[in-house]
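The complex appears here without one of its protein chains, the remainder shown in place.
Moving on to chain A:
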Amino acid sequence: MKLVSKRVAAVTATMAAAALVAGCSSGGGDTGGGSAEGGGTLTLGILGEPTSWDPSQAHVGHGLQPYQVTYDTLVLRTADGTLEPMLATEWSYNDDRTELTLELRDDVTFSDGADFDAEAVKANIENLKNNNGRQAAQVAAVESVDPVDDDTVVLSLSAPDPSLEYNLSQAAGLMGSPETLGTDELISTPVGSGPYVMDTAQSVSGSQLVFTAREDYWNPDLQKFDSIVLKPYEELTARLNALLSNQVDATILDASTAEQAEGAGFETLEDYQVDWQGLLLLDRDGTQVPALADVRVRQAINYAIDRDTMLESILRGYGDPTQQVFGPDSGASVDELDSRYDFDPEQAKDLLAEAGYADGFDLPITAGPGFETAMAALTQQLADVGIRVQVVSVNTQTFLDDLTSGKIPVLYQNLFQGEPWVAINQIISTEAIYNPFDSTTPELQELITAVQNGGDDSAEEAKAVNEYISENAWFAPVYRIDQVYSYNADTITTEKQTQQAVPSIYNYAPAS
């Protein structure tokens, strides 16, 4: 073995010598933030890059952040979720909330020199509607976009949409240069009015995306760095190692890696909860699993889950147990609901017996990759009250098709806790993809309509929806998960973005 190790050592030493030189110039070192004036480079390890730079293809959460680097939105959503002016200086609804009038800035240009105006807003919203983007639903209610003059535009709606203003701070609000929309060039190179422009010579998809500050940007307050580098790392280990070795300033980790980053002196954003995880009891009419049609069975499932134990053993405490699907930041959460179904296996057994399932029943649960330990725990806990779980693995390619065609009676899933109207349209209304069996009742429909027409009170109205689906046990939520977003406090500061998986790009600044 001596001979082997000597040779390997010799090779290693030679390569190491060469690499030491390289290490100084290429690793780390580029995170030059820290000067009192700001500036420097912000380097982020991101989960994935946009599939296209056409703003119509933008997504939410992780998927929105890269667009914010180079596109402005009509409305700015601050870290705590407040909506403030950005490209739109003010906006107001008519009385029945079917017309939203936006006043626009008149001093903004796109990076190709084109002016931003009402026609640009029209072109972008129509592009989102017609170009088949992932978030086209954000403007589904918009029937027409009518410029009144250069800096006034009216969005006419088919029905009130309580989340429209929020949407205009998201994918629906991203504004690209009108001439470029829908072109092949825009797929690979963004053309927006945002604080940074892509340095195409330095950017390679799959490796790094480099952006430099725009000189004549209209709002220098949002432009805190000289340049921003986004590095896509799909692999968790790669993100962790990139952070630990100072190759990035911040990245998203998880409960299994959080302690390692914290142990190495990196900061983690606190109280940052975006997603909930749990069972979606979809087949509420019992088409595939007849037992699920009985509300007592669905309630029994809720009572059977020992959320505290699951939180400690699976998430290592990085989260909070929850029994409701609306998040604390949504305005629709109800404190009492979080103790509606406290762990009580005896109660679960009684309910099952009342419903005629004293001997239990078979329950197929579909779960995706990464949920193996959670499913093992749930299988055991449900077995303890007599429910025999069969875990069905998700086929990633056909998952959405299987879901929409009603092949999945119960799903274990990780879902975003959004604004009430967003959540309703994601998991509760008959249009929602996570309501594939179109479950509803006239009573619930009435409550949903009240939210839609609730205007500024719509979040308050959504509490009734929350109570209804909780009482009827549409879901069996387990916990809300802490986002583990870690950063190097020596180089940057950052702040969580309410209801968004990663901070908005405006939430970063050089460390002082």
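Heads up, the rule we're going with is that contacts are C-beta pairs under 8 Å (C-beta built on N, C-alpha and C of every residue); 3 or more make two chains touch, one makes a residue touch a chain; residues count from 1.
The criterion applied here is as follows: contacts and distances are computed from a predicted model.
Participant: Since a chain is absent, check the UniProt entry for it and pick the matching name: "Sulfurtransferase complex subunit TusD", "Membrane protein", "ABC transporter permease" or "Caa(3)-type oxidase".
Facilitator: "ABC transporter permease"
Participant: One chain isn't shown here. Among A:V142, A:M175 or A:L244, which residue touches it?
Facilitator: Among A:V142, A:M175 or A:L244, only A:L244 touches the chain that is not shown.
Participant: Can you say which of A:G113, A:G206, A:G370 or A:P442 touches the chain missing from this structure?
Facilitator: A:G206
Participant: Can you tell me which of A:I187, A:V334, A:V391 or A:A489 touches the chain that was removed from the display?
Facilitator: The one listed residue touching the chain not shown is A:I187.
Participant: Residue by residue, what part of chain A touches the chain that was omitted?
Facilitator: Contacting residues on chain A, toward the hidden partner: 1, 3-4, 7-8, 11-12, 15-16, 18-23, 25-28, 49-53, 59, 132-137, 140, 184, 187-188, 201-208, 231, 233-235, 237-238, 241-242, 244-245, 247, 395-401, 404, 426, 433.
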